[in-house]
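All protein chains but one are shown in place.
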Amino acid sequence: MAFLELNDVWFEVNGKAIVREVSLSPPPGSFLALIGPNGSGKTTVLRLLAGLLSPTRGTASLEGRDMRQWSRREIARRVAVVPQDTHLDFAFTVRDIVAMGRHAHLGRFQPEGAHDRAVIDQAMAQTDILDLRARLVTELSGGERQRVLIARSLATEAPTILLDEPTASLDVAHALETYELCRRLAREGKTIVMAVHDLNAAARYADRVAVMQGGRCVAQGRPEEVMNERLLAEVFGVQVEMYRSRGGWMSFVFHLGPVATEVAEYPR
Amino acid sequence: MTQLLTSLGLVVLTLGLSALAGKYGFAWQKAALSMPRHSDNTAAQRPSRIISTEYNVNEILMDMVAPERILALSQDADNPGLCNILDRTAQIPGRVASNPIRIEQILALEPDVVFVGAACPAETVSLLELGGVRVVRINRGYTISEIQENIRLIGNAVGEPARAEALIAEMNHQLAAIRRIVVGAPAPRALYIGSGYGYTAGIGTYTDELLEAAGARNAAREAGIREWGKITIETVIEMDPDVIFVPDTGGRAHGAVGTRLVIPPKPLEHDPVWQDVRAVRSGRVVTLPPSLLFCNSHYSTWAAWAMAQALHPERFQQNQQKLP
Partner (left out) sequence: MTRRDAGTLAGLVLLLVGVVILATALGTANVPPLRAMRILWDVLTGNEGDYPAWQRTVLVWVRLPRVLTAALVGGGLALTGAVMQAIFRNPMAEPGIIGVSAGAAFGAVTALYLGATTFSMLLAPTGAFIGALGCTFVVYVLASSGRGRLSVTTLLLSGVAVGSIVSALTSFVLALSLRQWEVGRQMLSWLMGDFEGRSWGHVALVFPLTLVGSVWLALHGRELNLLLTGEESALSLGIDVPALRRNLIVWASLVTAAAVSAVGAIGFVGLIVPHLLRLVMGPDNRRLLPAAFLGGAAFLVVADMVCRLASLSDLRPGVVTSLVGGPFFLYLLIRSRRTWAATV
């Protein structure tokens, strides 16, 4: 019984199919990267996984039951979402935002307890924002806000975390830290599903990759199996060269227009 | 589902509680202070601490009772545009607000009777009565018979029914006298234009009745206008009145008709649109004191004298009737 599963799912808006026939079941304790060009349906798949959208056809299920039968509270305890848009209009402190993640665990009149505080602090430590705890989110940089939202999702203690291009506004160092963190979380047993633009990162950090094109999932599997030049060239519409870095992982270079098709090893 | 039901139940419960609370709240406070302060009959029958909060009551009251019995009049008692007896009202020092009526102000004077108008909200009346005051509601009085009814009501309230009948009789006497003077004269067509945006006096207004008594045909009546309705400039031109009566607004504009604005404001006579009207061309735009036209009291019959003189000047040369 898969934890989160999309089974032959279609999602249509105004007769137009955004997602077609997608079947996806991220294995627990793994890092699944969703890659694909703009408009391929990555964000929609994430929202279907989160139960924020209902499939027009097919089923989205959580722990074997249809998503629609779960209450939002129950879903929130199991699936956390880190949105792409980090826009936070209101002058809450960082700690306030992270503490919001505990909502699904607290009763109506129940204030925060010791366990809640511990979880919040640990979430902030994991994302390295402890020193920002009293700052207002409106004063933070985009990257800092992103880490705050990741911390919030950690505070929910949900075993599955869905992230929609979390490194879009991060610099290189912070982006790598985010990927490292997600891989570490996956090792600790969490299920990470992340939509990424950065194919190199996907190849390097993900355990599994799902490639989206035109609303379909055209390939799923380990990066080594799935991410070859021909598939990427076809999906993204560019010329692709694959190299091996010193560490041995795949890295890609892209061109518009024709290029020599021999695969060259990175010169040692 | 249960959550929806509990929410719904809570809403209904609270609504019911509010309705009950409101209903019994008002009833309780009424019962709690139901004892009138002045329970002796003499005071009830012949009150000596009277307050008027409306301008039409001011004048009637002043002619009905001795000034010592009046505690306060409304602020309009000092307004030359609404009051005909400024020198006498100046003798009465007390003034009260009339819109809105201030309950504390009135209760502080400890009156027996307070006259309020039709615009006085029910809450104010209820609170005044709670304070032990007898409240009498007097409408504005739009027709002569309504004005006379008001005089009667006021007379009964202050214990002077005979005086009230005398005032009514005087009104009728004046009107009859005017009618006698103008009887048989050809009735010119007259129109009244109030100060402000084309309002005229149609069927069901005392101004209309005064015009008829003064021997004129009210153009507004013939145009079918009811009460103080608006008349369009086209209708005016069509009716082509011989005489136009306007209140004296000190040379300022007499108001635009319909949506037509006069810029800069100037009196009717200089407005180019009005030049087509016979009354304007022949210079028969007559100004009357506004206090006579707006007073809604027995003094309005004096306006009829002025109207009659303007309409039938030839009748007044021989009979030099006393013009009050």
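Each chain gets a letter, A and B, in the order it is written, and its residues are counted from 1.
Just so it is clear, a contact is a pair of C-beta atoms (placed from the backbone, for glycine too) under 8 Å apart; a residue touches a chain by one contact, two chains touch by 3 or more.
Quick caveat, the model's predicted, so the values are computed rather than measured.
J.: Of the residues B:Ser126, B:Gln174 or B:Thr232, I need the one that contacts the missing chain.
T.: Going through B:Ser126, B:Gln174 or B:Thr232 one by one, B:Ser126 is the residue touching the chain not shown.
J.: Give the residue, chosen from B:Ser7, B:Gln91, B:Ser145 or B:Asn172, that touches the chain omitted from the document.
T.: Considering the complete complex, B:Ser7 is the one touching the chain left out.
J.: Write the list of subunit A residues that the hidden chain touches.
T.: Residues in contact with the chain left out: 47, 50, 52, 71-73, 75-77, 79-81, 83, 85, 87-92, 96-97, 100-101, 103-104, 106, 108-109, 136, 138-139, 152, 156.
J.: Using the document's contact rule, name the residues of subunit B that touch the chain not shown here.
T.: Residues of subunit B in contact with the hidden chain: 3-4, 7, 10-11, 14-15, 17-18, 21-26, 28-29, 33, 37, 75, 95, 97, 99-105, 107-108, 110, 117-124, 126-127, 130-132, 139-140, 226-229.
Just so it is clear, only the chains that are shown with their structure count from here on.
J.: What's the distance between the Cα centroids of subunit A and subunit B, rounded to whole Å?
T.: 77
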